[in-house]
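In what follows, a structure is listed as structure tokens, so that the remarks can point back to it.
Every protein chain except one is present and positioned as in the full complex.
Order as written gives the chain letters A, B and C; numbering starts at 1 within each chain.
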Amino acid sequence: MLKIGILGATGYAGQNLVWLIKHHPNVKLSFVTSRSHKGTMYSDIYPNMKGSVDLECLDTSNIDASIIRDTDLVFLALPHKSSMGMVKKLLSINPGIKIIDLSADFRINDPKTYEAWYNAPHELVSLIDEFVFGLPEIYAEYVKKASYVANPGCYPTASILALAPAMKAGLIESDVIVDAKSGVSGAGRSAKTANLYCEVNESVKAYGLFNHRHTPEIAQELSLLGGKSSKVVFTPHLVPMNRGILSTCYGRLKENISSSEMTALYKDFYKGKPFVRVLDNGVFPETRNVRQSNFCDIGLAVDETSSSLIAVSAIDNLMKGAASQAVQNMNLMLGYDEKSGLDFTPMAP
Amino acid sequence: MLKIGILGATGYAGQNLVWLIKHHPNVKLSFVTSRSHKGTMYSDIYPNMKGSVDLECLDTSNIDASIIRDTDLVFLALPHKSSMGMVKKLLSINPGIKIIDLSADFRINDPKTYEAWYNAPHELVSLIDEFVFGLPEIYAEYVKKASYVANPGCYPTASILALAPAMKAGLIESDVIVDAKSGVSGAGRSAKTANLYCEVNESVKAYGLFNHRHTPEIAQELSLLGGKSSKVVFTPHLVPMNRGILSTCYGRLKENISSSEMTALYKDFYKGKPFVRVLDNGVFPETRNVRQSNFCDIGLAVDETSSSLIAVSAIDNLMKGAASQAVQNMNLMLGYDEKSGLDFTPMAP
Amino acid sequence: MLKIGILGATGYAGQNLVWLIKHHPNVKLSFVTSRSHKGTMYSDIYPNMKGSVDLECLDTSNIDASIIRDTDLVFLALPHKSSMGMVKKLLSINPGIKIIDLSADFRINDPKTYEAWYNAPHELVSLIDEFVFGLPEIYAEYVKKASYVANPGCYPTASILALAPAMKAGLIESDVIVDAKSGVSGAGRSAKTANLYCEVNESVKAYGLFNHRHTPEIAQELSLLGGKSSKVVFTPHLVPMNRGILSTCYGRLKENISSSEMTALYKDFYKGKPFVRVLDNGVFPETRNVRQSNFCDIGLAVDETSSSLIAVSAIDNLMKGAASQAVQNMNLMLGYDEKSGLDFTPMAP
Partner (left out) sequence: MLKIGILGATGYAGQNLVWLIKHHPNVKLSFVTSRSHKGTMYSDIYPNMKGSVDLECLDTSNIDASIIRDTDLVFLALPHKSSMGMVKKLLSINPGIKIIDLSADFRINDPKTYEAWYNAPHELVSLIDEFVFGLPEIYAEYVKKASYVANPGCYPTASILALAPAMKAGLIESDVIVDAKSGVSGAGRSAKTANLYCEVNESVKAYGLFNHRHTPEIAQELSLLGGKSSKVVFTPHLVPMNRGILSTCYGRLKENISSSEMTALYKDFYKGKPFVRVLDNGVFPETRNVRQSNFCDIGLAVDETSSSLIAVSAIDNLMKGAASQAVQNMNLMLGYDEKSGLDFTPMAP
């Protein structure tokens, strides 16, 4: 079995990756790393994994070269900006290693845009083009041939999937509004007062108005789909729940079309894509219905009076928005069934 | 002290009214009614009130005429459509009684619009004009002279307050998008599977797309403020928390203006309005900061690239969105200080 | 593959059974029934299962005899008292059918005790002895040979597993106190005001003091383990979370023993039992660490001053407390690996 390493395994996305690789039928979890928990047993940090993952966390910034040479594919669940340097280092040790990067470092095609939004120059401009944007429902054919994949952000995954069919078909104007709601795990696992239980519970807020870093990522992909530069007004919100993103996307219709026609068009667009479930006309998604799965559920409403489309999508931010989508990309890269290790439905309640 | 009756006192809005009237320094709670709990002690339904409200619930549909004659003002926290009939009945018994109606029956100025959205003809068309739309930040002078007030809906309160200054000043186009998030108490206290803990917890969903009944109410008031017919795309969402509405409102700017200028304009608009807190430029509201209070917090962001305004407002749906706004109206109608019985801040956490 | 039917598939335990059987490698879900949703597509009730379980719910009280004859094993997730009648009916149609009953009807060995606690005479006294109490960590050898299994209650599963090693070893007095905390799914999916989101959220309460029906079940098993009649003071509590039971069990030590010796004894007792994880000395369970899994985590503390043992156990009430334990029993009855279809860890967060 191919050997898999996970760098940054103790964040929430990292934990979900560990879970998925551990339960995957085709690959073997070879090592995990952590900056903050190096030397600790993984199941002491995540006791849910007790008896299942009995690995010690290696030091992310000091992995033995022999381990890297002996690894077939790594997932990087590292902070933005750290990933670039790690990619450089990994390839210098093992040029054949395959990489799936969950940070934003290789998602933005234009290095100037990257620099403008991430306040730092890109350190590996030459490699940007070799990283495929890992949204398999759009780019599966590219992912299959890729050695390096930039795994999309959580908000972009939900939002692009919600708008892609209409944008691609030229049914909506290029400028859109995306109003998204996320569970708290999206804020990560570091100890900040703002993410304490009592600060988050029983409240909703908007944040990052007009300046959230997922904005250029959504705009880039919608522009490519629509063939015209898209301006995206993107407003994320924090909602008191562990997991889930609901993305409510507003487009202006260019021509008259009914809700049921729009739904049919979406169903056609996503035919054969096992992880997108376009709901029947008049039915709308709930994040609980995709929790802990790789599904993206989409529901559509059209209003002819105001010439508006509302496309609502639901994903699990840590799964289709991060870890399970990364595994979906791995499956494609390694030639496995796209559903391998991901073929389970959410559980209620 | 004037005598107050509350009809429909066992719903969540009703409970908050009971609380507020019980703690109000100027008036006396005279009776409460309930359809579903007639004959039950109020504190057996709401044990939080034990020792404080020791009243038996009267039968809503069978209140003794002598009680109605002996009452100065009633709050109606009844379902839509029931209110109209009750108003007729109350006035036939006590023509001098003052009425604050929390249902939608007298909020919509145009009976045809009412009929279109509520699927029933209006039964008291002659009285619609005598009911003042009870949003005191806009209509205080009318409320002061009114005998009958139509208390606004929860979503309309949050959304109109968020957009009023910009719309009134002619700074934004008349068509707007309102994406609102509500806690679960907005769905009421009746026993429905969809509102069970396990069905709501750990999930977010949109509902009522393009057909929620608060749409015409928001459109009516924005049209009046802007002097031009407003089309409103309104999408409510259900969020796992007891209380609170966050309304994220999107407008298109007609002319260039900065966030700080917009904030200054809003602060000026709401000067002297004790219950609207316009936050400093760059600060945005959270529902927890207004919980269990009559405050509406508003934060503003302007993006000149996309010529967009985002106005975000937060209220407590049961308070400023229902019960405490009703008491604010009562204070104005009865000549009390507007803040009487409402002069408390939220408590954290 | 053997054919499995699930009666009462639309309750929460039923949904978890459907999920487990659907994902099980050795058996096939043949039919599901429901009293309240007969004729409805299963995935319309549980949209999380869309695309995965495309079965129509049969009418529980009117299943075609040919279907029953063609089924190898049924799970009954029916209300107490309904199960007895259903067992009678099923066996009259298909005497060879295997039955796993999730109700209490066949858990209590003594029909008089059953009658006293369930307020109804037992209708199938002759069969009680043929139903094995399906707690595999204690009774695996019996389950393997059984045709009929009475799946234990959720509280009893957690509480008996927490106390069994100490009781069996004669280390504690026979009378114990069990203070248990359950998530809300334990209250079922029927539409009751008391289980509405706003009635349960942000609150804790005790219920069923001295009269919860799981009391005699715990007492029966502890008596058998200890060889002496046990009196059990059992207090369940409702906690605002979907899933999970934490059972804090208090015993009086008969002799001096340290926490680490007690932990060692527990580890020894549960050696080879794949679903019980005895935590290291000084570590205590959290329900999130067993969520959506078949694990029971146990932590122990001993205080020599007060001669007390506290044994704390955590399970998922719908899984080890119902559905996954039922599948564990099925695996044993049908000769599969005990872990078949259950070999997954919880996911965080």
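In this text, a contact is a pair of C-beta atoms (placed from the backbone, for glycine too) under 8 Å apart; a residue touches a chain by one contact, two chains touch by 3 or more.
Predicted model, so just to flag it, every value in this text is computed and none were measured.
Only one of the listed residues, B:Gly51, B:Gly96 or B:Gly335, touches the absent chain: B:Gly51.
Screening A:Asn242, A:Thr263, A:Thr287 or A:Ser307 against the full complex identifies A:Asn242 as the residue touching the chain left out.
Here one chain is not drawn; of C:Met41, C:Ile177 or C:Ala264, the residue touching it is C:Ile177. Between the chain not shown and the residues B:Ser185, B:Thr248, B:Asn281 or B:Asn329, the one that touches is B:Ser185. By the touch rule set out above, subunit B reaches the unshown chain at residues 12, 15-16, 19, 22-23, 46-53, 185, 202, 242-243, 277, 279, 283, 286, 288-293, 297, 344-349.
The omitted chain makes contact with subunit C at the following residues, 175, 177, 179, 181, 183, 198-199, 201-207, 209-210, 231, 233, 235, 237, 239-244, 246, 248, 250, 284-289, 291, 299, 301, 303, 305-306, 308, 310, 312, 314, 349. Not every partner is drawn; the one left out touches subunit A at residues 12, 184-185, 189-193, 195-202, 240-242.
Note that in this section only the chains that are shown with their structure count from here on.
With centres computed as the average of Cα coordinates, no chain lies farther from subunit B than C.
Here the spacing of subunit A and subunit C, counted between their Cα centres, is 37 Å. Averaging Cα coordinates per chain places subunit A and subunit B 39 Å apart. Centres computed as Cα averages put subunit B at a distance of 46 Å from subunit C.
The residues of subunit C that reach two or more other chains are 12, 185, 202, 242, listed in rising order.
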